[in-house]
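Have a look at this one.
Only one protein chain is missing from this complex, and each of the others stays in its spot.
Let's look at chain A:
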Amino acid sequence: MADNGDDDSQHRVNEGDYVVLKRGDIYKAVQIQKKKKTVFEKQWFFLDNAVGELYGTTFEVVTDGKLQPRKPKHIESSADAKEAGTDNRNIQDDGKSQKLTRDDIETLKEQVQQLIENSTTFRDKTEFAQEKYIKKKKKKYENSVMVLRPSCRILAMMYHGREPGKICHLRYDTLAQMLTLGNIHAGSKVLVFETCAGLVLGAVIERMGGYGSVVQMYPGGGPVRAGVESFGFPSHFHDTLHEFPICHVNALLAGTLDTEAKDIDTNAGQANGDKSNLTQTDPEKAEGKGGSPDTEDQSMETSTSTDPAEDKEREEREKRREIRAQEKIVKTEEKRKKLSAAAGVLKGRNADGLVIASRFHPCPVLLGLIKFLAPSRPFVVYSQYKEPLIECYSKLREQGGAVSLRLTDSWIRHYQVLPNRTHPMLLMSGGGGYILSGTTVATDTTKAKTCSTTAEEPAAKRLKLTETTEG
(Lines give C-alpha, C1' and ligand atoms only; values in the text may rest on other atoms or scores of the structure.)
Protein backbone atom coordinates (compact mmCIF):
# COMPACT_ATOMS: atom_id res chain seq x y z
CA MET A 1 0.00 0.00 0.00
CA ALA A 2 1.31 3.41 -0.93
CA ASP A 3 1.32 5.10 2.42
CA ASN A 4 2.16 8.64 3.28
CA GLY A 5 5.09 7.56 5.37
CA ASP A 6 5.47 5.59 8.53
CA ASP A 7 5.64 8.70 10.60
CA ASP A 8 3.48 7.59 13.45
CA SER A 9 5.26 9.80 15.94
CA GLN A 10 2.89 12.73 15.49
CA HIS A 11 -0.06 10.40 15.94
CA ARG A 12 1.13 9.06 19.27
CA VAL A 13 0.31 10.35 22.72
CA ASN A 14 3.18 12.18 24.42
CA GLU A 15 3.64 13.17 28.02
CA GLY A 16 2.27 16.67 28.54
CA ASP A 17 -0.22 16.36 25.66
CA TYR A 18 -3.72 17.70 26.08
CA VAL A 19 -6.10 14.86 25.29
CA VAL A 20 -9.79 14.10 25.54
CA LEU A 21 -11.09 10.98 27.28
CA LYS A 22 -14.23 9.42 25.88
CA ARG A 23 -16.67 6.82 27.05
CA GLY A 24 -19.96 6.55 25.23
CA ASP A 25 -21.06 10.13 24.65
CA ILE A 26 -19.17 11.50 27.63
CA TYR A 27 -15.98 13.49 27.08
CA LYS A 28 -13.40 14.93 29.45
CA ALA A 29 -10.36 17.04 28.58
CA VAL A 30 -7.19 16.29 30.56
CA GLN A 31 -3.45 16.71 30.29
CA ILE A 32 -1.24 13.63 30.25
CA GLN A 33 0.89 13.76 33.38
CA LYS A 34 2.84 10.85 34.81
CA LYS A 35 1.59 9.36 38.06
CA LYS A 36 -1.38 11.67 38.15
CA LYS A 37 -4.67 10.20 39.25
CA THR A 38 -7.49 10.99 36.83
CA VAL A 39 -11.16 10.63 37.71
CA PHE A 40 -13.55 10.02 34.85
CA GLU A 41 -17.09 8.74 35.09
CA LYS A 42 -16.81 7.56 38.69
CA GLN A 43 -13.62 5.69 37.96
CA TRP A 44 -10.02 6.57 38.72
CA PHE A 45 -6.94 5.61 36.80
CA PHE A 46 -3.48 6.72 35.72
CA LEU A 47 -2.79 7.81 32.14
CA ASP A 48 0.89 6.75 32.20
CA ASN A 49 0.31 3.80 29.90
CA ALA A 50 -1.37 5.94 27.25
CA VAL A 51 2.01 7.56 26.47
CA GLY A 52 3.41 6.15 23.25
CA GLU A 53 0.09 4.68 22.08
CA LEU A 54 -1.75 5.96 19.01
CA TYR A 55 -4.51 8.52 19.37
CA GLY A 56 -7.89 6.83 19.21
CA THR A 57 -6.77 3.81 21.23
CA THR A 58 -9.30 2.32 23.63
CA PHE A 59 -7.97 1.23 27.00
CA GLU A 60 -9.33 -1.08 29.68
CA VAL A 61 -8.94 -0.01 33.25
CA VAL A 62 -7.25 -2.91 35.04
CA THR A 63 -6.00 -3.34 38.59
CA ASP A 64 -4.60 -0.33 40.48
CA GLY A 65 -6.00 2.08 37.92
CA LYS A 66 -3.62 0.99 35.21
CA LEU A 67 -4.65 1.32 31.57
CA GLN A 68 -4.19 -1.50 29.13
CA PRO A 69 -4.76 -1.07 25.38
CA ARG A 70 -7.79 -3.11 24.39
CA LYS A 71 -7.23 -6.08 22.14
CA PRO A 72 -8.85 -5.89 18.69
CA LYS A 73 -12.58 -5.49 19.14
CA HIS A 74 -14.35 -8.77 19.79
CA ILE A 75 -17.24 -9.10 17.42
CA GLU A 76 -20.41 -9.05 19.44
CA SER A 77 -21.38 -12.70 19.66
CA SER A 78 -24.79 -13.33 18.27
CA ALA A 79 -24.82 -16.55 20.32
CA ASP A 80 -26.38 -14.62 23.18
CA ALA A 81 -29.45 -14.05 21.16
CA LYS A 82 -29.97 -17.56 19.93
CA GLU A 83 -32.99 -18.31 21.98
CA ALA A 84 -35.51 -15.50 21.69
CA GLY A 85 -39.21 -14.83 22.02
CA THR A 86 -41.32 -12.98 19.51
CA ASP A 87 -43.27 -10.59 21.70
CA ASN A 88 -43.62 -9.54 25.31
CA ARG A 89 -47.12 -10.80 26.12
CA ASN A 90 -45.90 -13.22 28.84
CA ILE A 91 -43.36 -10.93 30.48
CA GLN A 92 -44.44 -9.67 33.91
CA ASP A 93 -42.79 -6.76 35.64
CA ASP A 94 -42.54 -8.23 39.14
CA GLY A 95 -39.18 -6.62 39.91
CA LYS A 96 -37.79 -10.07 40.69
CA SER A 97 -36.56 -11.14 37.28
CA GLN A 98 -32.91 -10.55 38.24
CA LYS A 99 -32.05 -13.19 40.85
CA LEU A 100 -28.63 -11.84 41.72
CA THR A 101 -28.33 -9.48 44.67
CA ARG A 102 -26.67 -6.08 44.58
CA ASP A 103 -23.49 -7.52 46.11
CA ASP A 104 -23.36 -10.25 43.52
CA ILE A 105 -23.55 -7.63 40.80
CA GLU A 106 -20.78 -5.61 42.40
CA THR A 107 -18.48 -8.61 42.28
CA LEU A 108 -19.42 -9.50 38.75
CA LYS A 109 -19.31 -6.04 37.27
CA GLU A 110 -17.96 -6.66 33.82
CA GLN A 111 -19.53 -10.02 33.43
CA VAL A 112 -22.66 -9.06 31.63
CA GLN A 113 -22.98 -12.67 30.58
CA GLN A 114 -23.74 -13.62 34.19
CA LEU A 115 -26.53 -11.10 34.29
CA ILE A 116 -27.98 -12.52 31.15
CA GLU A 117 -27.77 -16.14 32.32
CA ASN A 118 -29.51 -15.26 35.56
CA SER A 119 -32.26 -13.24 34.01
CA THR A 120 -35.36 -15.41 33.82
CA THR A 121 -37.06 -13.16 31.30
CA PHE A 122 -34.07 -12.72 28.99
CA ARG A 123 -34.87 -15.74 26.83
CA ASP A 124 -38.44 -14.57 26.42
CA LYS A 125 -37.43 -11.11 25.25
CA THR A 126 -37.41 -10.35 21.55
CA GLU A 127 -34.06 -10.29 19.82
CA PHE A 128 -34.13 -6.49 19.79
CA ALA A 129 -34.93 -6.29 23.47
CA GLN A 130 -32.15 -8.73 24.25
CA GLU A 131 -29.66 -6.58 22.39
CA LYS A 132 -30.86 -3.51 24.18
CA TYR A 133 -30.53 -5.29 27.55
CA ILE A 134 -26.96 -6.33 26.81
CA LYS A 135 -26.07 -2.88 25.58
CA LYS A 136 -27.50 -1.23 28.66
CA LYS A 137 -25.71 -3.55 31.05
CA LYS A 138 -22.46 -3.24 29.13
CA LYS A 139 -22.66 0.50 29.25
CA LYS A 140 -23.24 0.38 33.00
CA TYR A 141 -20.34 -1.87 33.83
CA GLU A 142 -17.94 -1.07 31.02
CA ASN A 143 -14.52 0.06 32.20
CA SER A 144 -12.98 1.16 28.94
CA VAL A 145 -11.84 4.65 28.01
CA MET A 146 -10.80 6.08 24.68
CA VAL A 147 -8.00 8.64 24.37
CA LEU A 148 -8.61 11.18 21.60
CA ARG A 149 -6.77 14.10 20.10
CA PRO A 150 -8.65 17.29 20.96
CA SER A 151 -10.47 19.12 18.17
CA CYS A 152 -13.08 21.80 17.84
CA ARG A 153 -15.70 19.09 17.21
CA ILE A 154 -14.86 17.13 20.33
CA LEU A 155 -14.38 20.10 22.66
CA ALA A 156 -17.56 21.81 21.46
CA MET A 157 -19.52 18.64 22.10
CA MET A 158 -17.80 18.17 25.45
CA TYR A 159 -18.58 21.68 26.67
CA HIS A 160 -22.15 21.46 25.47
CA GLY A 161 -22.62 18.18 27.29
CA ARG A 162 -20.77 18.96 30.51
CA GLU A 163 -20.88 22.70 31.11
CA PRO A 164 -23.31 24.46 28.77
CA GLY A 165 -23.61 27.35 31.24
CA LYS A 166 -19.92 28.19 30.79
CA ILE A 167 -20.32 28.61 27.03
CA CYS A 168 -23.64 30.52 27.06
CA HIS A 169 -25.42 27.35 25.84
CA LEU A 170 -23.67 27.64 22.49
CA ARG A 171 -24.39 24.33 20.78
CA TYR A 172 -21.76 22.72 18.54
CA ASP A 173 -23.79 23.08 15.34
CA THR A 174 -24.27 26.77 16.11
CA LEU A 175 -20.52 27.17 16.60
CA ALA A 176 -20.05 25.42 13.26
CA GLN A 177 -22.36 27.98 11.60
CA MET A 178 -20.39 30.83 13.15
CA LEU A 179 -17.04 29.64 11.85
CA THR A 180 -18.43 29.18 8.36
CA LEU A 181 -20.54 32.35 8.20
CA GLY A 182 -17.53 34.27 9.53
CA ASN A 183 -15.38 32.84 6.71
CA ILE A 184 -12.70 32.03 9.27
CA HIS A 185 -9.62 30.82 7.43
CA ALA A 186 -5.84 30.93 7.36
CA GLY A 187 -4.20 34.26 6.70
CA SER A 188 -6.94 36.58 7.86
CA LYS A 189 -7.12 39.01 10.74
CA VAL A 190 -10.00 38.10 13.03
CA LEU A 191 -11.42 39.82 16.10
CA VAL A 192 -13.01 37.63 18.74
CA PHE A 193 -15.04 38.76 21.74
CA GLU A 194 -16.21 35.84 23.77
CA THR A 195 -17.09 34.69 27.26
CA CYS A 196 -17.32 31.02 26.34
CA ALA A 197 -14.32 29.83 28.37
CA GLY A 198 -12.09 30.22 25.31
CA LEU A 199 -13.92 27.58 23.26
CA VAL A 200 -14.87 30.01 20.49
CA LEU A 201 -11.40 31.53 20.48
CA GLY A 202 -9.85 28.06 20.25
CA ALA A 203 -12.19 27.13 17.41
CA VAL A 204 -11.14 30.26 15.50
CA ILE A 205 -7.45 29.58 16.13
CA GLU A 206 -7.86 26.00 14.89
CA ARG A 207 -9.36 27.23 11.61
CA MET A 208 -6.55 29.78 11.20
CA GLY A 209 -3.92 27.09 11.59
CA GLY A 210 -1.26 29.51 12.80
CA TYR A 211 -1.55 31.79 9.74
CA GLY A 212 -2.74 35.38 10.13
CA SER A 213 -3.71 36.96 13.43
CA VAL A 214 -6.43 36.76 16.03
CA VAL A 215 -7.18 39.60 18.43
CA GLN A 216 -9.08 38.58 21.51
CA MET A 217 -11.05 41.55 22.81
CA TYR A 218 -11.60 40.82 26.48
CA PRO A 219 -13.71 42.29 29.26
CA GLY A 220 -12.47 42.72 32.83
CA GLY A 221 -8.95 42.14 34.11
CA GLY A 222 -7.70 39.60 31.62
CA PRO A 223 -8.62 37.20 28.82
CA VAL A 224 -10.12 33.82 29.72
CA ARG A 225 -8.46 31.01 27.82
CA ALA A 226 -9.05 27.78 29.73
CA GLY A 227 -10.74 26.26 26.72
CA VAL A 228 -7.94 27.29 24.38
CA GLU A 229 -5.44 25.30 26.41
CA SER A 230 -7.47 22.12 25.90
CA PHE A 231 -6.89 22.35 22.14
CA GLY A 232 -3.18 21.74 22.76
CA PHE A 233 -2.04 24.06 19.96
CA PRO A 234 1.65 24.07 19.00
CA SER A 235 3.48 26.97 20.61
CA HIS A 236 3.89 28.99 17.41
CA PHE A 237 0.09 29.34 17.17
CA HIS A 238 0.24 31.53 20.25
CA ASP A 239 2.44 34.04 18.42
CA THR A 240 -0.53 34.89 16.21
CA LEU A 241 -2.80 35.55 19.19
CA HIS A 242 -3.17 39.11 20.50
CA GLU A 243 -5.32 40.50 23.27
CA PHE A 244 -6.92 43.87 23.78
CA PRO A 245 -9.05 45.04 26.73
CA ILE A 246 -12.49 46.13 25.63
CA CYS A 247 -12.32 49.02 28.12
CA HIS A 248 -9.75 50.74 25.88
CA VAL A 249 -11.77 50.47 22.67
CA ASN A 250 -13.21 53.96 22.90
CA ALA A 251 -9.78 55.45 23.51
CA LEU A 252 -8.35 53.54 20.58
CA LEU A 253 -11.17 54.67 18.29
CA ALA A 254 -10.73 58.27 19.42
CA GLY A 255 -6.99 58.04 18.92
CA THR A 256 -6.31 58.92 22.56
CA LEU A 257 -4.91 55.57 23.61
CA ASP A 258 -1.32 55.99 24.68
CA THR A 259 0.45 52.65 24.72
CA GLU A 260 3.91 54.10 25.17
CA ALA A 261 4.58 54.80 28.83
CA LYS A 262 1.22 54.51 30.47
CA ASP A 263 0.56 51.71 32.84
CA ILE A 264 -2.54 49.99 31.63
CA ASP A 265 -3.14 48.02 34.77
CA THR A 266 -6.42 49.55 35.82
CA ASN A 267 -5.97 49.17 39.55
CA ALA A 268 -2.49 50.63 39.65
CA GLY A 269 -2.08 54.35 40.04
CA GLN A 270 1.51 54.86 38.95
CA ALA A 271 0.48 56.03 35.53
CA ASN A 272 3.45 58.29 34.90
CA GLY A 273 5.96 56.54 37.09
CA ASP A 274 9.32 55.51 35.77
CA LYS A 275 11.02 52.33 36.85
CA SER A 276 12.70 53.61 39.99
CA ASN A 277 9.46 55.17 41.02
CA LEU A 278 7.72 51.86 40.55
CA THR A 279 10.05 49.97 42.82
CA GLN A 280 9.47 52.46 45.58
CA THR A 281 5.76 52.69 45.43
CA ASP A 282 4.98 49.13 44.66
CA PRO A 283 5.71 47.40 47.95
CA GLU A 284 3.57 49.88 49.83
CA LYS A 285 0.78 49.35 47.47
CA ALA A 286 1.11 45.61 47.56
CA GLU A 287 0.75 45.84 51.29
CA GLY A 288 -2.20 48.13 51.20
CA LYS A 289 -3.93 46.32 48.40
CA GLY A 290 -3.15 42.92 49.78
CA GLY A 291 -6.56 42.70 51.35
CA SER A 292 -7.56 42.08 54.92
CA PRO A 293 -5.91 38.70 55.50
CA ASP A 294 -2.49 40.11 54.77
CA THR A 295 -2.75 43.10 57.05
CA GLU A 296 -4.32 41.05 59.77
CA ASP A 297 -1.43 38.68 59.63
CA GLN A 298 0.96 41.52 60.03
CA SER A 299 -0.67 43.16 62.99
CA MET A 300 -0.78 39.84 64.77
CA GLU A 301 2.90 39.31 64.15
CA THR A 302 3.99 42.67 65.42
CA SER A 303 1.94 42.48 68.55
CA THR A 304 2.96 38.97 69.63
CA SER A 305 6.49 38.52 68.39
CA THR A 306 9.21 39.26 70.92
CA ASP A 307 11.67 36.61 69.79
CA PRO A 308 14.67 37.24 67.50
CA ALA A 309 13.05 35.29 64.70
CA GLU A 310 11.06 38.41 64.02
CA ASP A 311 13.98 40.18 62.38
CA LYS A 312 14.67 37.29 60.12
CA GLU A 313 11.07 37.08 59.14
CA ARG A 314 10.95 40.74 58.39
CA GLU A 315 13.99 40.40 56.20
CA GLU A 316 12.40 37.58 54.29
CA ARG A 317 9.26 39.58 53.93
CA GLU A 318 11.26 42.43 52.47
CA LYS A 319 12.87 40.05 50.03
CA ARG A 320 9.57 38.62 48.98
CA ARG A 321 8.26 42.11 48.52
CA GLU A 322 11.14 43.05 46.33
CA ILE A 323 10.73 39.96 44.20
CA ARG A 324 7.05 40.65 43.91
CA ALA A 325 7.72 44.24 42.89
CA GLN A 326 10.24 43.11 40.35
CA GLU A 327 7.80 40.61 38.93
CA LYS A 328 5.17 43.25 38.75
CA ILE A 329 7.38 45.57 36.74
CA VAL A 330 8.13 42.80 34.28
CA LYS A 331 4.45 41.93 34.04
CA THR A 332 3.42 45.54 33.54
CA GLU A 333 6.00 45.96 30.84
CA GLU A 334 4.82 42.77 29.13
CA LYS A 335 1.24 43.89 29.32
CA ARG A 336 2.11 47.25 27.83
CA LYS A 337 3.95 45.59 24.98
CA LYS A 338 1.04 43.29 24.32
CA LEU A 339 -1.41 46.19 24.35
CA SER A 340 0.69 48.17 21.95
CA ALA A 341 1.03 45.18 19.62
CA ALA A 342 -2.72 44.55 19.64
CA ALA A 343 -3.42 48.26 19.14
CA GLY A 344 -1.12 48.15 16.14
CA VAL A 345 -3.09 45.28 14.63
CA LEU A 346 -6.39 47.08 15.24
CA LYS A 347 -5.37 50.59 14.19
CA GLY A 348 -5.71 50.04 10.47
CA ARG A 349 -9.38 49.20 10.98
CA ASN A 350 -8.94 46.57 8.31
CA ALA A 351 -9.82 43.36 10.13
CA ASP A 352 -11.21 40.51 8.03
CA GLY A 353 -13.69 39.03 10.46
CA LEU A 354 -15.53 39.56 13.72
CA VAL A 355 -16.89 36.87 15.98
CA ILE A 356 -18.91 37.74 19.10
CA ALA A 357 -20.28 35.21 21.58
CA SER A 358 -20.72 36.50 25.08
CA ARG A 359 -22.98 36.94 28.05
CA PHE A 360 -22.88 40.72 27.49
CA HIS A 361 -25.52 42.60 25.57
CA PRO A 362 -24.36 42.06 22.00
CA CYS A 363 -25.59 45.41 20.67
CA PRO A 364 -22.94 47.80 22.02
CA VAL A 365 -20.26 45.16 21.46
CA LEU A 366 -21.18 44.76 17.81
CA LEU A 367 -21.61 48.46 17.12
CA GLY A 368 -18.27 49.19 18.77
CA LEU A 369 -16.20 46.45 17.23
CA ILE A 370 -17.64 46.50 13.72
CA LYS A 371 -15.72 49.76 13.26
CA PHE A 372 -12.50 47.77 13.13
CA LEU A 373 -13.62 45.74 10.12
CA ALA A 374 -12.63 46.43 6.54
CA PRO A 375 -15.54 46.75 4.10
CA SER A 376 -16.87 43.57 2.47
CA ARG A 377 -16.06 41.36 5.44
CA PRO A 378 -18.38 39.01 7.30
CA PHE A 379 -19.29 39.31 10.97
CA VAL A 380 -21.22 36.98 13.20
CA VAL A 381 -22.83 37.54 16.59
CA TYR A 382 -24.09 34.80 18.87
CA SER A 383 -26.61 35.26 21.63
CA GLN A 384 -28.43 32.75 23.75
CA TYR A 385 -31.52 34.93 23.33
CA LYS A 386 -33.21 36.26 20.25
CA GLU A 387 -34.39 39.67 21.47
CA PRO A 388 -30.98 41.35 21.84
CA LEU A 389 -30.16 40.28 18.29
CA ILE A 390 -33.39 41.85 17.05
CA GLU A 391 -32.09 45.08 18.55
CA CYS A 392 -28.70 44.61 16.85
CA TYR A 393 -30.47 44.04 13.56
CA SER A 394 -32.57 47.20 13.87
CA LYS A 395 -29.64 49.39 14.96
CA LEU A 396 -27.45 48.15 12.12
CA ARG A 397 -30.22 48.81 9.65
CA GLU A 398 -30.57 52.35 10.96
CA GLN A 399 -26.87 53.02 10.98
CA GLY A 400 -25.95 51.35 7.69
CA GLY A 401 -22.57 49.89 6.91
CA ALA A 402 -23.81 46.32 6.69
CA VAL A 403 -25.75 44.22 4.21
CA SER A 404 -27.06 40.68 4.06
CA LEU A 405 -28.25 40.78 7.66
CA ARG A 406 -29.70 37.48 8.75
CA LEU A 407 -31.04 36.34 12.10
CA THR A 408 -31.07 32.55 12.28
CA ASP A 409 -30.95 29.55 14.55
CA SER A 410 -30.35 25.94 13.73
CA TRP A 411 -32.05 22.77 14.79
CA ILE A 412 -30.22 19.49 15.12
CA ARG A 413 -31.64 16.00 15.29
CA HIS A 414 -29.70 12.80 15.84
CA TYR A 415 -30.85 9.42 14.56
CA GLN A 416 -30.54 5.88 15.78
CA VAL A 417 -29.74 3.83 12.69
CA LEU A 418 -30.07 0.07 13.26
CA PRO A 419 -31.58 -2.68 11.12
CA ASN A 420 -35.36 -2.33 11.47
CA ARG A 421 -35.00 0.11 14.36
CA THR A 422 -34.17 3.40 12.65
CA HIS A 423 -35.78 6.46 14.16
CA PRO A 424 -34.91 9.92 15.52
CA MET A 425 -33.40 9.87 19.00
CA LEU A 426 -35.91 10.22 21.77
CA LEU A 427 -34.09 13.18 23.23
CA MET A 428 -32.99 16.24 21.30
CA SER A 429 -31.53 19.58 22.25
CA GLY A 430 -34.16 22.27 22.69
CA GLY A 431 -32.13 25.27 21.63
CA GLY A 432 -28.62 26.15 20.66
CA GLY A 433 -28.84 29.93 20.60
CA TYR A 434 -29.24 32.49 17.84
CA ILE A 435 -26.90 34.05 15.30
CA LEU A 436 -26.93 37.40 13.57
CA SER A 437 -24.65 37.48 10.55
CA GLY A 438 -23.92 39.99 7.84
CA THR A 439 -21.31 41.63 5.64
CA THR A 440 -19.80 45.08 6.12
CA VAL A 441 -19.85 47.66 3.34
CA ALA A 442 -18.26 51.08 3.02
CA THR A 443 -20.32 53.83 4.60
CA ASP A 444 -20.92 57.16 2.90
CA THR A 445 -18.50 59.60 4.46
CA THR A 446 -21.17 62.22 5.06
CA LYS A 447 -23.47 59.73 6.68
CA ALA A 448 -20.70 58.24 8.75
CA LYS A 449 -20.09 61.58 10.43
CA THR A 450 -23.62 62.02 11.64
CA CYS A 451 -23.76 58.40 12.73
CA SER A 452 -20.70 58.47 14.96
CA THR A 453 -21.51 57.90 18.59
CA THR A 454 -19.78 61.09 19.75
CA ALA A 455 -22.20 63.16 17.74
CA GLU A 456 -25.18 61.10 18.75
CA GLU A 457 -24.81 60.99 22.47
CA PRO A 458 -24.97 64.65 23.43
CA ALA A 459 -27.90 65.09 21.11
CA ALA A 460 -29.80 62.33 22.83
CA LYS A 461 -29.12 63.84 26.23
CA ARG A 462 -30.28 67.24 25.13
CA LEU A 463 -33.43 65.73 23.82
CA LYS A 464 -34.14 64.12 27.15
CA LEU A 465 -33.51 67.40 28.95
CA THR A 466 -35.95 69.36 26.86
CA GLU A 467 -38.50 66.65 27.34
CA THR A 468 -38.26 66.83 31.10
CA THR A 469 -38.33 70.61 31.22
CA GLU A 470 -41.37 70.69 29.04
CA GLY A 471 -43.14 68.03 31.04
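Everything that follows uses one rule, which is that contacts are C-beta pairs under 8 Å (C-beta built on N, C-alpha and C of every residue); 3 or more make two chains touch, one makes a residue touch a chain; residues count from 1.
Basically, contacts and distances are computed from a predicted model.
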Quiz item: One chain is missing here; what is its name in UniProt, given the choices "Os10g0556600 protein", "tRNA (adenine(58)-N(1))-methyltransferase catalytic subunit TRMT61A", "(+)-lariciresinol reductase" or "Electron transfer flavoprotein subunit beta"?
Solution: "tRNA (adenine(58)-N(1))-methyltransferase catalytic subunit TRMT61A"
Exercise. Among A:Gln43, A:Asn88, A:Gln326 or A:Ser394, single out the residue that touches the unshown chain.
Key: A:Ser394
Practice problem: For the chain that's not shown, point to the residue among A:Leu54, A:Ala226 or A:Cys247 touching it. | Solution: A:Leu54
Self-check item: From A:His238, A:Arg314, A:Lys347 or A:Arg406, residue that would touch the chain that is not displayed
Solution: A:Arg406
Practice problem: May I ask you to list the residues on chain A that touch the chain which is not drawn? | Solution: 1-4, 8, 11, 54-57, 151-153, 156, 172-173, 175-177, 179-181, 183, 185-188, 206-211, 350, 352, 374-378, 386, 390-391, 393-394, 403-404, 406-415, 417, 419, 422, 434, 439-442, 444
